[in-house]
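Taking it in order: structure first as structure tokens, then the write-up.
Showing just some of the chains, left in place.
Letters A and B name the chains as they come in the text, with residue numbers starting at 1 for each one.
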Amino acid sequence: MQETLLQQGLDITLFGMGIVFTFLLLLVIGTGIMSRIITRYFPEAEPAAPAVGGQAAGDAHLRAVIQAAIEQHRKNKRR
Amino acid sequence: MENLINLWQSSGAYQMAAGQFVMIVVGLLLLFLAINKKFEPLLLVPIGFGGILANIPGADLSLSAAEAALAGGDPRVLLQMAQLLGAEQLESAYAFESALKEALGNAPAALQLRAEQVALDAGYSNGMLYNFYSVAIASGAAPLVIFMGVGAMTDFGPLLGNPRTLFLGAAAQFGIFATVLGAVGLSVAGIMDFSIADAAAIGIIGGADGPTAIYVSSLLAPDLLGAIAVAAYSYMALVPLIQPPIMRALTTPEERKIEMVQLRHVSKREKITFPLLLLILVALFLPDAAPLLGMFCFGNLMRECGVVSRLSDTAQNALINITTIFLGLSVGSKLAADKFLDPKTLGILALGIVAFAIGTAAGVLMAKLLNLVSKHKINPLIGSAGVSAVPMAARVSNKLGLEANPHNFLLMHAMGPNVAGVIGSAVAAGVMITMVRAMTG
């Protein structure tokens, strides 16, 4: 039983490290291929797109406020 | 029968109280470390507090209804339970109680349900922390949801800019397996009594990744979960103390001065494709890691795809925070005295720190090995970041790099092995769960 436990521990260690390395090796290879394909065939046209969603709405508010400020500014100048 | 029970009560109560008192002090110590020393407070505050709650005598917060019925000690209920579980011929009072508890733990599912029903009919109910544990951890949900949130917070850019750093994340997992061997060795030497499942769960501490450690130990060794989670988070907090001496011992000043080439720009499309690539590889070769890595990739895809930012925000904030609160309290429920105050806990604490040290060393040595065959040299200080402990380990690499060369900013370079370490330990977790199940099932 105790020898078996040791055997089990060794099995887990050997198989485990083996699979970890094999899997990450595959991932390195896959990542390399993926990056090369994307860089060559699907390059980015424009720089990173702006964030979607709530952020945008916030921006709209901000823009509205800035707009209002500009309006105010122009009125002041006219006076 | 009644005298017998009374006897047990009068004898057991004091011992219980002693263990519970110690555990309340342990809980306070964890809170002190979390609050005053900033030891991973997001987890250790709930864990420490949950640990105190679990040890309030008479409150039974971490017990199921059936366990509470056993602890309640009403002789009629005990007898009913004993008949149910086929444990009625026992003699001494103490043996009776503990034999019932064991019989309950080992009973088939149908009998456990019956015991639960008997307890409910007798007016007992599941404790608050027991319910939290069932929903959050026994179901496996909370660690996976946290992993999804971590995925949504992770930027794979540095790793994609330099995929070789994945090997550093692989090497650092040697800490896990060395610890498994260590635990097995302690058992073979007769010092501790760890099963292979225990050993595997203890080893995962070396992954330096909290949710992975909780997930694995909830499956393989639920009774050790409290000690393993406490060890994992404490040592992650101690990374700035544990790693530097090992890193200095294994590198020359010249190696520590190596400046790495600027990371290339990584496109949005690569970042979107990476979690899918990882998922496909998992699906093809490593189904056992599918829950952990699947949720991690899902979180990361939500982050990078740019069209579900409201889901990604929620995964990174409200959802992960809610889950953390209940996960922490649930882990605390496993700090009940009878589970934590066990020689095994000392073994776990001792093995855990060895795991961190070995993982750190393996990462550094792998970096030196890679340098033997690469054109672009890697500063071996970033190898230690392969243990994960995101982002603490990467910061340690950066700090030692600046000590050696004030113009050497390693932080972004170290983030590559750092996140690779998360993947690596999830892979190791998947492998160990499958192998242990095949060995014990």
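Note that in this section contacts are C-beta pairs under 8 Å (C-beta built on N, C-alpha and C of every residue); 3 or more make two chains touch, one makes a residue touch a chain.
Only a predicted model underlies this, so the values are computations on that prediction, with no experimental measurement involved.
Summed over the entire structure file, the copies of each protein chain kind amount to A x3, B x3.
Criterion: only the chains that are shown with their structure count from here on.
For the pair chain A and chain B, the distance between C-alpha centroids works out to 25 Å. By the touch rule above, chain A contacts chain B in their complex via residues 2-3, 5-6, 8-13, 15-17, 19-21, 23-28, 30-32, 34-35, 38-39, 42-44, 48-49, 51-55. Of all residues in chain B, those touching chain A in their complex are 160, 163-164, 166-167, 169-170, 173-174, 176-178, 180-181, 183-185, 187-188, 195-196, 199-200, 266-270, 273-274, 277-278, 281, 285-286, 306-307, 309-310, 313, 420, 423-424, 427-428, 431-432, 435-436, 439.
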